[in-house]
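Below you'll find the structure I mean.
Of the protein chains in this complex, all but one are displayed in their positions.
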Amino acid sequence: MVAAKNTVWTRKDLVGIEDLSRDEIELILNTAPQFVAVSARESGIKKVPLLQGRLVVNWFHEPSTRTRTSFELAAKRLSADTLAITTSASSLVKGESLHDTLANIEAMHSDIIILRHSCAGAPQMLAERHPSHIINAGDGRHEHPTQALLDAFTMLEYVRELRGDPNATLDGIRVALIGDITHSRVARSNIWCLTKLGAKVVLCGPRTLLPPEAERMGVDVTTDLREAIHDANVIYALRIQLERQQSCLFPTLREYVRLFRIDSESLKVAPNDSLIMHPGPINRDIELAAEVADSPRSVVLKQVSNGISVRMAVMHLLVNSPKRPQTTEERAQ
Amino acid sequence: MSILIANGHLIDPASGISAQNDILIDGDTVAQIGNGLKGDMIIDATGMVVCPGLVDVHVHFREPGNESKETIATGSRAAARGGFTSVVTMPNTNPPIDNAGLMELVLRRARESACIRIWPAACATKERAGKEMTEMAELKAAGAVAVTDDGSDIDSSWVMRRVLEYADMCDLVYMAHCEDGTICKDGVMNEGYMSTKLGLPGMPKAMEEIAIERNIRLAAVTGAHIHIQHVTTADGIDIIRRAKARGIRVTCETAPHYWTLTDERVEGFDTNAKMNPPLREAVDVAAIKAGLADGTIDCIATDHAPHAFTEKDVEFQFAPFGIIGLETSLALTISELVDPGIISLEQAIKLMTCAPANVLGLPVGYIKEGGPADITIFDPKAEWTVEPDDFASRSRNTPFKGRKVRGLVKTTICAGKVVYNS
Partner (left out) sequence: MSESGKLNPQAGSVPDEVMSAEDMADAILDLSKAVVAKNPDIQSVVLLGILKRGLPLAERMAAHVEKMTGTRPPVGSLATTLYRDDLRAGLGHVKADTGTTHFAFSIDDKTVVLVDDVLAAGRTIRAAMDEVMDYGRPARIQLACLIDRGGRELPIQPDYLGRKVSPTPDQHISVRMVETDGHDAVILEDKTK
């Protein structure tokens, strides 16, 4: 384990990666391994009492099964009580305002709110005005911080194993993000997380799905899959939403697949130890060929289990960090 | 009882005066301009600038239909507080002003409740639907000073051409909100690095520029006078500059927020940074300043767009577009344009008085013996901090809360009556 600096978690919320420092990201990544062990207990109880008596509310204003299950399990493994709330994300359906809904939840003495919403900025808007600890589980196209953290954690595991160095970092690691970047909060959060950790990121997708001036986020951009993956240590395929075809964003899935699918053919130009990742759910044979998704290079399932550990770490840090600096004794231990 | 404005520095761009002068007001007209005058009630304007009451050709007063945001009464008080004595109200109310009956309603409400002069514009098409023309001749006879479908553009070029021809026949200016709505349907801010970073759907500058180009060409074809509203981009200003050079009858306006802020202000998802057209980039701010300095941009207009707090206090993507501007316009003009030397104080006042009045041929915006006693007295050096809770407007949706600015209105006189005194 990398010798921890004396970074202390001081934020009330986790709304995005963009504002986090490298130290803060590393603190989360260094806190997560303890929780990997908890979930891996074979004969023991897969629980620790760190969030005992706390209420974690999964507020999904946009549907999701996997992320919600992951957060729910993470909360339960910390011994928290959990609650799931779904509200409508339609602007046409004028219901209770977001602020009022949260105030009502807080009246039931909740501690952590996990919010997924179709509008960028919704978690931030709430975090600024409410005392709850807010974790952004995806706000529109903007950010999905815990996804990027679990992705970085997974990449670190792989790099350390490959090099036989438990203190290896992601500095210099080349990561290719492939697919619909424009609509992807997973892409944006990963860009911030990876660049802050020193990795080199290249975005690759059809012109129509690459957002303007993306290079200014500190990444390379290309529409050529070969160029993107020929030297990539990590190949990260993003989900393509089949509806995009209707808005004239690409002509057909057939052509998308020919140009951008990660399959044994396209992988011929890539290093043969490059990692294959995907945030899920996979459109088999569209973003990833079935045989690639199931190959040993694919760590998609690892991402899922790491997701629980990383989310446990985040919830623990948010709730249990004291609002004071460390004492000399604590630093000396 | 006569009113004497004494010892002030008179700036009247219409006549070119910029010198120490007293002004004597008798009834609703300016009786005398000179030095050492005598009057009954004395307003001491020592150290102040005295200029014609400011004119804003683009405001939304929301009456009829959305009185919770603003009414003609509260809007006129906001205008007076900002130094304005004449405003042109946009017809995208609820219902929109697309017939003489509604025009008469607006004028009646103005007579009953407005403290300044209201010059209403009428819709160019019925219900602003962009399909059928309104009865422009009758609307003009009823009091319309211009026609516009502001809030949106007229999508069909066929319709737009006929609207321009007909408006020209009625001697009405078409005030054009330029936006090609087919390029992007869900944009909420400028398309660029900021929208990429924030993950918000963007409105490319081309949406505005394509529409400016199309509308100017149709104006050229028809010989009509088209007034381009709220220009925000460098290329858009260029298109207008070249059209003017070719003698096409085009004028244009811009609003203070477009030279004060960029799309970086959207960082943090403040809905008070959301308006249409959106805040653009540094290169556009520079072009706007250059355009104001070289006369390509004819006048300043706020596009004062009030919205209730609850309506704006929602997710960025759901919030309505628009910010208020009457009570900060003069200060932003002085702080951001005059003080840094981009334009002179005289030019600034021209952009806010006779120039906008001349766009629509309104008989205001000047100080002359025998002319209307619409006068604004302000201190160009006074520093103050924008505090929305002090506003006379019913709404508070401004991005300038807490901003330190210079230029404070002291007194506003309309038709010889003091309508605002700080």
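In order of appearance the chains are A and B, and numbering begins at 1 in each one.
By definition in this document, a residue touches a chain if its C-beta (ideal position, glycine included) is under 8 Å from a C-beta of that chain, and two chains touch if they have at least 3 such contacts.
No experiment lies behind these values; they were computed from the predicted model shown.
Chemist: So there's a chain missing from this view; which of the remaining chains does it actually touch?
Modeler: Over the full assembly, the chain not pictured touches A.
Chemist: Thinking of the whole complex, not just what is shown, which of A:Leu27, A:Leu55 or A:Ile113 touches the missing chain?
Modeler: A:Leu27
Chemist: Where does chain A touch the missing chain, residue by residue?
Modeler: That gives, for chain A, the contact residues 1-4, 8-9, 27, 30-31, 33-35, 37-38, 41, 43-45, 47-52, 316-317, 319-323, 326, 328-330, 333.
Methods note: only the chains that are shown with their structure count from here on.
Chemist: Hey, which residues of chain A end up touching chain B in the complex?
Modeler: Residues of chain A touching chain B: 18, 91, 97-99, 117-122, 124-125, 139-143, 185, 188, 211-214, 216-217.
Chemist: Which chain B residues qualify as touching chain A in the complex?
Modeler: Its residues touching chain A are 191-193, 195-200, 202, 268-269, 310, 313-318.
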